[in-house]
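One protein chain omitted, others in place.
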Amino acid sequence: MSNNDRRGFLAASAGLGLVAIAPGVHLMQVAQARPAGEPASKLQRWGMLVDTAKCATGCDACVSACATENGINEKVADPRQAAQWIRKIDLKDPKNGRQHSLPMMCQHCAEPPCVDVCPTGASMKRADGIVLVDRHICIGCRYCMMACPYKARSFVHQPLTQQNPEVPRGLGCVESCTLCVHRVDKGQKPACVEACPEGAMVFGDLEDPNSDIARRIAQTATTQVRADLKLNTGVRYQGI
Amino acid sequence: MSLVPFSRREETLFYMVAGFGAAIVAIGLAAALYMEHSGHVVTGMNNQIVWGLPHVFAIFLIVAASGVLNVASIGSVFGKVLYKKRAPLSGLLCIAMLAGGLAVIMLDLGRADRLVVAMTHFNPTSVFGWNVILYPGMFGIVAVYLWTMMERRMNPWSKPVGFAAFIWRLLLTTGTGSIFGFLVARQAYQSAVLAPMFIIMSFAWGLAVFMIVQRVMFAWNAMTVAPAIRNRMKNLLGVFVAAVFYFVAVYHLTNLYFAKQVAFERFILLDGGIFPVLFWGGWLFLGTILPLLLLYLPGLSAMCGSVAIASGLVILGAFCQLYVFIIGGQAFPLEIFPGMEMSSSFFDGRVDTYTPSWPEFILGLGGIGIAFTMTAIGVRVLRFLPEDDLTHLEAAGNVTD
Partner (left out) sequence: MRRAATFLLLGVLPWLTFSAWAGDSVPKPTIRIATEGKCIAPAEEMRRNHMDMLKHQRDKTLRQGIRGEKASLNGCIECHAAKSTGSVIGHDDSFCQSCHSYAAVKLDCWDCHQPKAGYKATGVKP
């Protein structure tokens, strides 16, 4: 073994050692950056769990964080025409007056109606369950907006110029929460999850039985919004 | 029959009519360009009411286009001589209105410049996707159908092609109805009754358009439709209008039967502002009851122009009905959390308002302009005028009642 070879061998074993401790790190970090050149995998399904008991009425830290992360900054004269990727909904049960508040965004369904109805296939679900709009082939027909049970999608009504380089968005196409796909692919959590001051949102891999989110869903009662539609949503709620 | 050359006055009149149509098309296109350039911010459509006036116009034109072909189908598929004479005109109107409707829907797209993408990317699970195949197919079949009817050597083929066109148009209207029928999330739409309802609506609207065009063409040539024929066609229109009434009643009654839809029905039928007004006053009174009286009341139905007025009212009623259906259906808040009261910055839980803007109205009008201009030029350059041979019709037993 020459010197060079030995150096290579040492580096490789160090690398192996890192990989060996990676699962532990994995639990802490929720996600790992996917190596370059590797596609999203069917073995994962990204999801989110929102604990509405912790979600404070009047707090919209998640909404602000989303706007900053995704470059939602356009001035829109008519608020009805503004794009909203995530919004806070205040709920009140008329029967007993119980009130609570929760964030509503794309639920990243396993059976997304928006994908079913899209005439061109622009509305799509990535292998790891993230529902996206391929703006390259979106024709702006808005059929997905008609089909979405959560009003999660917005149509861009005016020209945009101040996009975040990592989050392209523009005139005449439909858009919605991407689960911060550009962050998730780097091993980070979505901006809203990171920003929540109450820690009410948990992000992780629903398919990994050891992940925080999967364990909590296995242990406590969680709800899918409009569960009657059997869409198998990736975003779950607790305490509705 | 000898051909009488057109008089000079008539010629001037034709160019004025065609120019009028072309002008409407031009301003329609200008409106589309304006919307395309500025974005939909210049329309009244928004993220709550995503489909607006252009869709009312486009869906009217497309549904009526498939319905107007019914006249030809009665002739070729069911062998009625009276209607056979009208088959070419019915085919032309079908193509013209389909072109107008499709133009409106295409020009309203957020990215109208991506028409090629719509043609080359196909999602088989999308009802819209099916329609991308059904609409151009309709053009093709009806064009071939016209050819088999107007080219003497091809006449033997007109029956099978006519039959194919008949099947295709049923599929097409089913497809149009299903655009809404498959929207599971919205209280107003998910219903199997929508597909047959759209077919019946197409019968009524298409025939109403046909009656008006026929009357104008006959008047242009200083002719009148023979009373027996007029009588027969007006009765058919009456039956269709009554059938639409039946389907709309069934649609709303089933909704009332499902407890969770009662709130929606209350909104559309009672306290939804403009929508109950358009429903009861526009569709039911002006578009259904009044036409039926005009068509059937002995004193009224014999009056000159009563059928044309009734047809016009049916079309007016159709627009009211579509406005209530498309825009009213979206204005009613989406139930994300059934049984809960919702509020948010995104207008959740609130009835939405929609104020159509001029560009979208003009775009819709442009679609009608396309249909109008194509029809005007078509009937002028080719032989589309129904030529009734009364003795022959009587012999065939087609005008006895």
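Think of it as A and B in the order they're written, each chain with its own count starting at 1.
Operating definition for what follows: a residue touches a chain if its C-beta (ideal position, glycine included) is under 8 Å from a C-beta of that chain, and two chains touch if they have at least 3 such contacts.
This structure is a prediction, so every number in the text was calculated from the model and none was measured.
*Asks:* Can you tell me which of A:L91, A:M104, A:L132 or A:M201 touches the chain that was removed from the display?
*Replies:* That would be A:L132, which touches the missing chain.
*Asks:* Touching the absent chain in the whole complex: find that residue among A:C55, A:A83 or A:C177.
*Replies:* In the complete complex, the chain left out is touched by residue A:A83.
*Asks:* Among A:I139, A:C173, A:A200 or A:V235, which residue is in contact with the omitted chain in the full complex?
*Replies:* The single option touching the absent chain is A:C173.
*Asks:* Applying the definition given at the start, please give the residues of chain A touching the unseen chain.
*Replies:* Chain A touches the chain not shown through residues 34-40, 60, 63-76, 79, 82-84, 87, 124, 126-128, 130, 132, 134-136, 159-160, 162-173, 181, 185-186.
The working rule: only the chains that are shown with their structure count from here on.
*Asks:* When the centre of a chain is set as the mean of its C-alpha atoms, what distance in Å lies between chain A and chain B?
*Replies:* Once rounded, the distance between the two centres reads 42 Å.
*Asks:* What residues of chain A sit close enough to touch chain B in their complex?
*Replies:* That would be residues 76-84, 87-95, 104, 113, 115-122, 137-143, 145-151, 154-159, 171-174, 225-226, 229, 240 of chain A.
*Asks:* What residues on chain B touch chain A, complex-wise?
*Replies:* Within the complex, chain B contacts chain A at residues 36, 38-41, 46-51, 109-112, 114-115, 117-118, 121-123, 125-129, 131-132, 179, 182-186, 330, 334, 336-348, 352.
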